[in-house]
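All protein chains but one are shown at their positions in the complex.
So that you can tell them apart, the chains are marked A and B in the order they are listed, and the count of residues begins at 1 in each.
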Amino acid sequence: MMLLKEIAKVIGIAYEGPELEIKGMNTLLDASEHEISFVASSQYKADLENTKAAAVIVPLELITSVPESCMALPCEESYLKMAILSKYFTRPILDDKAPSPIIGKNSQISSKAHIENGAIIGDNCTILAGAYIGLHVRLGDNVTLHPNSSIYAYCEIGNDVIVHAGSVVGSDGFGFAHTKTGEHVKIYQNGNVVIEDDVEIGSNSTIDCAVFGSTMIKKGVKIDNLVQIGHNCVIGEYSIIVSQAGVAGSTTLGRNVVLGGQSAISGHLDIAPFTTFAGRSGATKNIKESGKTFAGFPLMEHRQWLKIQARIAKLLR
Amino acid sequence: MMLLKEIAKVIGIAYEGPELEIKGMNTLLDASEHEISFVASSQYKADLENTKAAAVIVPLELITSVPESCMALPCEESYLKMAILSKYFTRPILDDKAPSPIIGKNSQISSKAHIENGAIIGDNCTILAGAYIGLHVRLGDNVTLHPNSSIYAYCEIGNDVIVHAGSVVGSDGFGFAHTKTGEHVKIYQNGNVVIEDDVEIGSNSTIDCAVFGSTMIKKGVKIDNLVQIGHNCVIGEYSIIVSQAGVAGSTTLGRNVVLGGQSAISGHLDIAPFTTFAGRSGATKNIKESGKTFAGFPLMEHRQWLKIQARIAKLLR
Partner (left out) sequence: MMLLKEIAKVIGIAYEGPELEIKGMNTLLDASEHEISFVASSQYKADLENTKAAAVIVPLELITSVPESCMALPCEESYLKMAILSKYFTRPILDDKAPSPIIGKNSQISSKAHIENGAIIGDNCTILAGAYIGLHVRLGDNVTLHPNSSIYAYCEIGNDVIVHAGSVVGSDGFGFAHTKTGEHVKIYQNGNVVIEDDVEIGSNSTIDCAVFGSTMIKKGVKIDNLVQIGHNCVIGEYSIIVSQAGVAGSTTLGRNVVLGGQSAISGHLDIAPFTTFAGRSGATKNIKESGKTFAGFPLMEHRQWLKIQARIAKLLR
């Protein structure tokens, strides 16, 4: 918790308003009346006008869009200021005062696994040596964590989930603001990862936590080895992600999407349900029509890709 | 062990034949007279005719090819039925009753490494903190397991092998059968990984176990970091696999194959000995002639790739 006055000081601006207590940071639309938010571009003007946040870090040109209920902290480089402030609202990753972990019936926990305080583990789980379960993590029933897998603090895992060796759930999303002189200021990632039931995650894959809210791996998703899922992604039900594929931050896949090996999807995209991407394909635009198959980078429909390959083969003769 | 009657119940069919005891699942050709097998397509008709399996899950249209010695379990979606059944024949990954590990002379085992029951470790090994050695794993002499590497149950490692930090040997192959409504049913992977002598595996690489039988990493193979080897692959003697390359399941590389960085090979292929793949190349067809160098995706001979690049460069001017 921080006083608005202190916040103003941290981001280097004068503040003369009331002494509000701020309990957290959040997006414009998700912020409660005890939280501070931020806006960096006029693209989010409508969100700003509708925010319930107690206060907002705002560029000068958007100040007239700040609602009456919200204290404005006008400044330059509002995105950078948000990053600087994010450090002060980080959650702890260790907490001596949190309650001891609670472990369900018939769960086998290796003495060489590690379970932080506040964790709640369901029934019939198998937690092998070297697995790490962070502060306040929740596991459902019948979860298997293979050796040296790591579940970061605050993540939530459903029932019948398998996480293979070395995989990481909930590491910090890759988010930074940049100074004018080219340094990077970490945006502390205060969200988590939620993994629904019947998910299997291969070995040495990585799923980043959300900056705010949750990265979602929905029911029945199957993820292979060495796969990267960026922060704030939503992976739709029963999607399949083959080895060494990557999904950049804030992208949403509909249900039953298939990503072939070494394929990639850029950030902030929406991919329609039942879309299939061949191996090594790369998507940089939204896919609106469901049920199609794509290939190549730049991406094209698979049948077009086959035609082009045939032409190239001809040229080569 | 399971009675054939129980198996029929699990896969939802009627069974009126003799009460056979089934001890395992296997492929048509490798199944013994105490094992059950399956067939999903007429492509395997000859294998079916020659199987020694006690019983077989078989589509109706192939029932006439089942040998007399083999009980047929005719059904629709035989592949899916096999997947459903595979769960019942999974091996345990923990076993209180297996004997204590046996450790050879002069082997140094960190107190923070973990060795499951039934493991047998040779002489002069170095097992660093956080390394995991699963149930019934065998290590030869002079093996080094670096921190937080994981060797799954039942894998076998030869002499003079180095496994670097975070690498995973024997995680489940990525195999699923699919229901008509788009859900995925895990095919439990009951094989292992066999690593022969003089192999070195870099950090955070992943080698999946076979669904049946063994994924093979043959003598003198060198694997770099973040490499993926799929289930049932055979990597030929002295092959070199550079960082971030991937080999999909059931592919066989001949000896002294070189895979450049970020290259990939599709599943179920045969690659001739002494084939070289440049970085980022992608093979989707068998390579029959040995000693050639390839590049690009789609793949072509390296000299053709160079020509095309020269043409593109011209176009760009």
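Everything that follows uses one rule, which is that a contact is a pair of C-beta atoms (placed from the backbone, for glycine too) under 8 Å apart; a residue touches a chain by one contact, two chains touch by 3 or more.
Just so it is clear, the structure is predicted and the values come from calculations on it, not from any experiment.
K.L.:
Which listed residue, A:264, A:278 or A:295, touches the chain dropped from view?
P.N.:
Touching the chain that is not displayed is residue A:264.
K.L.:
I'm checking contacts with the chain that's been left out. Which of B:5, B:23, B:52 or B:280 qualifies?
P.N.:
In the full complex, the listed residue that touches the missing chain is B:280.
K.L.:
Which listed residue (B:50, B:90 or B:309) would be found touching the missing chain in the intact complex?
P.N.:
Of all options in B:50, B:90 or B:309, contact with the hidden chain holds for B:309.
K.L.:
Where the complex has a chain not shown, which of B:50, B:69, B:90 or B:108 is the residue touching it?
P.N.:
Per the contact definition at the top, the residue touching the missing chain is B:108.
K.L.:
Can you list where chain B touches the absent chain?
P.N.:
Considering the whole complex, chain B reaches the absent chain at 108, 110, 112, 126, 128-130, 146-148, 162, 164-166, 200, 202-204, 220, 222, 224-226, 238, 240, 242-244, 255-256, 261-262, 279-280, 309, 312-313, 315-316.
K.L.:
Residues on chain A that touch the omitted chain in the whole complex?
P.N.:
On the chain A side, contact with the omitted chain comes from 93-94, 112, 114, 130, 132, 134, 148-150, 152, 166-168, 171-172, 174, 176, 182-184, 186, 204-206, 208, 226, 228, 230, 244, 246, 248, 262, 264, 266, 282, 297-298, 300, 304, 308.
Operating definition for what follows: only the chains that are shown with their structure count from here on.
K.L.:
When the C-alpha atoms of chain A and chain B are each averaged to a single point, how far apart are the two points in Å?
P.N.:
31
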